[in-house]
Each structure stands twice: as C-alpha cells, then as structure tokens.
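A single protein chain has been removed from this complex, and every other one stays in its place.
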Amino acid sequence: MTDPVLATHGLTKSFGAVRASEDVSLDLRPGEIHAVIGPNGAGKSTLIAQICGGLTPDAGRIEFLGRDVTAQPTRARARMGLARTFQISALAMEDTVLQNATLGALGARGGALGLLRPALSQRDLHDTAMTALERVGLADHAATITAELSHGQRRQLEVAVALTLRPRAFVMDEPMAGMGTEGSRRMTGFLDGLRDEAPILLVEHDMDAVFALADRLSVLVYGRIIATGTVEEIRANRDVRTAYLGDEA
Amino acid sequence: MTREKIINTALLLGLLAVPAWAWAVDEPFTITLATRVAILALAGVGLNIALGLGGLVSLGHAAFFGIGGYAMGILASHAQSYTPLMETPFLIEGTKSMPVIWLTALFAAALAALVIGALSLRTSGVYFIMITLAFGQMLYFFSISWPAYGGEDGLSIYVRNGFPGLNTLDPIQFFAICFALLAGALWFNARLARAPFGLALNAARQSPARVETIGLSPFRLRLAAFVISGAITGLAGALFADLNRFVSPTMFSWQMSGEIMVFIILGGVGRLYGPVAGAALFITLEHLLGGLSEFWLIWLGLLLLLVVLFARGGVIGLLAGRQVAHD
Partner (left out) sequence: MTPLLFIEQVLNGLQFGVMLFLMAAGLTLVFGVMGLINLAHGSLYMVGAFAAAAVAGATGSFLLALAAALAAAAAAGALVELLVIRRLYDRDHLDQVLATFALILIFSEGTRWIFGSFPLFLDIPDWLSGTVTLPGGIEYSLYRLAIIGLGLAIAAGLFWLISRTRLGIRIRAGESDREMIAALGVDISRLYTIVFALGAALAGLAGAMVGAIQSVQVGMGEPVLILAFVVIVIGGIGSIKGALIGALLVGLTDTLGGLLLPEFFKLFMDTSAATSTGSALASMLIYILMAIVLVWRPRGLFGGAA
C-alpha cells in the first residue's frame, strides 16, 4: 500500500465541556476520494479546521506529505499543496471572478508579490487562472463581480481557486451545497475525474454524490469516527445504520 | 473613459490650472493654497493605501506626517546652525537639500510605521483604531516634552530648502515640485492596486481566510501596506513643513490624523483620487467659510456628518455615480 498523502492521528479538540473531535484518525491515499459524513454538529467543520490549520488540536498529529504539520500555520500547509474550499464561500466578493482565480495562481507561484506590474496582464497568472475557470465552467463569467454569482457558481469558483494552487491534496467542505440537481451532477462528474490529479477529502451532505464518488467513507458522530470503509461496507455497517444513516440508507 | 476617469483628469487639471492662473495674475497666496492642497492630498493618498486598499482604519497617521515634518526640521535646523546632528560613531551633518530630506522622511516614517504597525496589526477592528490613535498621541507628547528641537514651540527654518535646478522660494516652482510628487504617488497607488500585492491586500481586506489558504500571510500584507502608507504620508509631512518653514507638535496631533482621514471620506472612500478631491474641498471650505465665520469648523462638522450618513461616495461618488470594477 502506498503512503497516505494526508493523515490524522488521534486528533482531539474540546470546547469547554464539548468534545468536538475525539481521537480522530483517518488518512487520504493517492488517487482516492475519501468522504467524511455525519449528522450536523458531528464535528466535521472542527475537523477540517484542524486539518487545514485554523484550529490547533488539543492532542494528536496531522501529517501531510510525510511531514508533521500540526504546528504549521494555514499558509504553510497551503504552500505545501493543501488546497481547501470553504463551506461558506470565502471569496473576495467585490472583485471579479478572474481576480479571485488569479489570487490562487499568485499563491501557487510563490516568491515576492510584485508592486507595479498589473497582476491581470501577467501571462502565467492569467493562463493559470483562466485554465482553472474553464475547467469548472466559469470562463464565461471571468469579468463578473463575484458577489453577483449564484451560490452554486461560488462553489465552482471555490474549486477553481483551489485548482490554481496545483495542490497535492484537496479538502473540500460541501462543494455541492446550494447547487441544483444539474449543477450537483456536473460537479460530481468533475470531482470524479479530479481524484487522479490529487486525492480529495470530501465533506458533503449530498448522499447521492457521496455514494457515487467516494472510494472510502468515514462516519463522524459526536466527534468520533464510528466507522471507515468502502461504500458497501458502510452501507452494511449496523452501527452506522442505527447511529446515522437510519432511514436514508 | 469612465466618468470617474474624466473627473480624475479634471481634478488634476484643475489643481494645475488654479495656481497657473494665480501665477499669471500674481496672486501668490492662491498658489500657496493650491500647494497646501497638493501636499495634504499626498498625505491622504498615503493613508488611502492602508485605508482604502487594506481596510486598515488608522487614526494615527499624524505620527508619520509629523515624523516627516521633523525629519525636515531637524536636518534643516542643523544645516542652518552649522552643527552636526551626531559626531560619534560617525558624523551626520544637517542638510538643506530636499531630495536628501525626502529620502530621510520616507525612511524614518517607514521605520516608525514598521514598529507601530507590527504592534497594532496584532489586533483588528476597533482595537486597531484606538491603538494607532494612541501611538500618534505618544509621539505628540514626546515631541512636546523633548526640548532639543523646540519642544512645544516647534522649530522654524529661515529659508526654504533647495532642490537642484529649481528656485524653491518661488511659490509656483515649489508648487510644481509638490504637484509632481502627488502625481507620482497617484500613479504608484494606481499601479499598486492592480499589482499582485494590491490584489492580495484587497482580498485580505475582504476575506483573510482566503488569503491564508492560498499560502499568503494577511498580517505581512497589511504590515507592508502600512509601511508604504506611512512612508508616503511622511513625505507629505516633510513638504508641509517646508511649505510653512515651520514644524511643531501640532503636526503630530490627533486632529491632524482625523483631518487626513476626512480628506478621504469627503472625496470618496475607495477612490484613487478621493484624497485630491477631499483636500481641495477642505482647503476651499476653510478659505471660504473661514472668511465668513470664525466657527467654520461647525459647518465642516455638519457637512462631514451629512456625507457620512447620507452620501457615502463623497464628492467623486456624487459626480461619478456607483463605483465600477477595476478593469
């Protein structure tokens, strides 16, 4: 078995008396989509924040590309190639779609930021940004102000910004939220092909998408992972059925 | 050309035409007023980099304005008394050369902005406002209680400093210098806003989390913006002191910080030429209303209140309409 790209070992995080994460260990292997599902309040957002660097765990370790990044700030993890998309869009709303995508390309290029040459007329930045927009189907909206996008389109832009980083792993927080059936179907198709580029840790509520995409699933309930396995294994798991899937499965 | 660009061009041409006319009809006082506008606008352009682009509401930019002023005052006073600033460990002499004074002002203000910014940017929002205000006040009190350079009374310079090839004592030539520096700063600001740095800084204002996740540090972006901003305001301070041939602690006062910010809002927040329109309006009002009433600041206060409450776009917003995206 190949080494995992991203792994957590015994992550624990409490807020006062509430255990938001308890001994969470999971890994993301090359070429896979690993979905994390769980009811609201199960601690999915807390888990993502720890993996990406917004929150420091009380205990446990996070490894990315074989390095311990537990103490690294968000931007260091991003520079190593960990790309995150946000559940609630964190885009520069007053800027255009192209400017947002260019921002990601800037981060990926690294080095000092220029003070004088316009960003949008720099070939490499422009090409990276446009390619990413084309891939998610937003190229026609490049000049649109981001605030005028629909919720679904903002999700697409989130993914496009992540693409411009040329990441080694994706962490996606509900990329289908706010999308219609058609948009959701297209995003599912897109993510399906994306796993060969870099593995995806996917937190998603859309169960159809999850079951269609995931190579493996982890079920998070009250901050604990109660089961990890293939879609078939999870469907068959009695604990999962009683604790979470219930009628939906 | 968009309406805003037409207005911007008209503003610059107007700022050139008024002193040119005054020069033709020999009205040096009007040239001095226009010079004040150019210098105060330059201070506002400096603050606008932190405020408009970076979203950093600094209420302490008088600190950098004053440092620029004292850079000029200290260097020139040593030059006019033929005493060196410092003899050990190496000799530093005073100077009457504007370029040297400007570089000193830029550098000293940038250094102060680095220290004040590094401390203040640990916080945000209302803390940031109060802390920048407090640091400005700190320098104000320091300049009052430090007796070496005039203390409360300030420093006077007998003759305006020189610039190679120009007669700076001639009001129109000194105006030309100030105008050129303002135009340069406006050009720089426009480039900066579109450059990668400006793009990232602007994004850090709107969504710091996004900037983190693409691998950049919002703190460093803001600190760099604060340093550039402080340096430009410092340069304006040096020119202001040269215009008056006088520097005093009032350049450090919190009212000064407030006024620089008022230029920006009167002109229009987030507008490149906002400080130019704001400073021009401010000086015109001061001149017109000041002649009518001793208490003209009441009217300025009311006007400012109305602009903040009902006309957020300021002068340029009223004339140019809703803001359009860059590019």
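As written, the chains take the letters A and B, and residue 1 is the first residue of each chain.
Convention: contacts are C-beta pairs under 8 Å (C-beta built on N, C-alpha and C of every residue); 3 or more make two chains touch, one makes a residue touch a chain.
In this text the structure is predicted, and so the values were computed from the model without any measurement.
Touch, as defined at the top, links the missing chain to these shown chains in the whole complex: B.
Contact with the undisplayed chain is limited, among B:Ala10, B:Leu85, B:Val100 or B:Ile129, to B:Ile129.
Of the listed residues B:Val18, B:Ile39 or B:Leu59, the one in contact with the hidden chain in the full complex is B:Leu59. Screening B:Ile144, B:Ile172 or B:Leu319 for touch with the missing chain picks out B:Ile144. Residues touching the missing chain, restricted to chain B, are 51, 57, 59, 119-120, 122-127, 129-131, 133-135, 137-138, 141-142, 144-148, 254-255, 258, 261-262, 265, 269, 295-298, 300-302, 304-305, 308-309, 312 (touch as defined at the top).
We take it that only the chains that are shown with their structure count from here on.
Taking each chain's centre as the mean of its C-alpha atoms, chain A lies 44 Å from chain B.
On the chain B side of its complex with chain A, the touching residues are 188, 191-192, 194-200, 202-203, 206-207, 209-217, 221, 325, 327.
For chain A in complex with chain B, the touching residues are 52-54, 73-76, 78-79, 83-84, 86, 90-96, 99-100, 102-104, 106-108, 110, 113-120, 122, 125, 145, 161, 165.
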